[in-house]
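Shown here: the complex without one of its protein chains, the others still in place.
Let's turn to chain A:
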Amino acid sequence: MTYIVNGETIESAAATLADLLTVLEYEGEWLATAVNGELVHREDRPACPLSDGDRIEVLSPMQGG
């Protein structure tokens, strides 16, 4: 399937958000995720199914003012 992850088109067989993050090697407790503009809590990622064309945002803490 094709996913848009942080604005980049990615081909992956991952069927859930948790699987996709593993495939893309996003690891750690400091990631926040959203699918198609909706927050997906950390604990909900394994049960979050993905569909072709989904837009996924993976954010982490950065410097800010």
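Note that contacts are C-beta pairs under 8 Å (C-beta built on N, C-alpha and C of every residue); 3 or more make two chains touch, one makes a residue touch a chain; residues count from 1.
Basically, contacts and distances are computed from a predicted model.
Taken from the listed names "ABC transporter permease", "4Fe-4S dicluster domain-containing protein", "Thiazole synthase" or "Ni/Fe hydrogenase subunit alpha", the protein name that UniProt assigns to the chain not shown is "Thiazole synthase". Contact between chain A and the unshown chain involves residues 6-7, 24-34, 37-39, 41-42, 57-65.
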